[in-house]
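Sharing a structure here in structure tokens format.
One chain of protein is taken out of this complex; the other chains stay put.
Showing chain A:
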């Protein structure tokens, strides 16, 4: 968790640095009166590294993925809840009183 978060923050920093370098590069081009043909190599590399780090952090930090398959063990419903609201008390258990002599003592 802590590691993933740190890597994500680092990725965001790299992206910010890439943005800053681009702005600086454009400023430099203006001074040198050249046409802007594309970002410099180091900015592209920074962007790619930042993308990978941010994506990795975004996939690991928030939590584990849950299965969406209806037949996976987490989603497969094996029994319905007993309808407790419609519980009926005069069932055959009445004939077999439980041997427990339980008492609520206070």
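Methods note: contacts are C-beta pairs under 8 Å (C-beta built on N, C-alpha and C of every residue); 3 or more make two chains touch, one makes a residue touch a chain; residues count from 1.
The rule we apply is simple: contacts and distances are computed from a predicted model.
Trainee: Given the options "ER membrane protein complex subunit 2", "Eukaryotic translation initiation factor 3 subunit B", "Nucleotide-binding 35" or "Mitochondrial distribution and morphology protein 34", which would UniProt use as the protein name of the unshown chain?
Mentor: Hidden chain, UniProt protein name: "ER membrane protein complex subunit 2".
Trainee: By the contact criterion defined above, which parts of chain A meet the unshown chain? Give residue numbers in ascending order.
Mentor: Residues of chain A in touch with the missing chain: 69-90, 93-94, 97-98, 100, 102-106.
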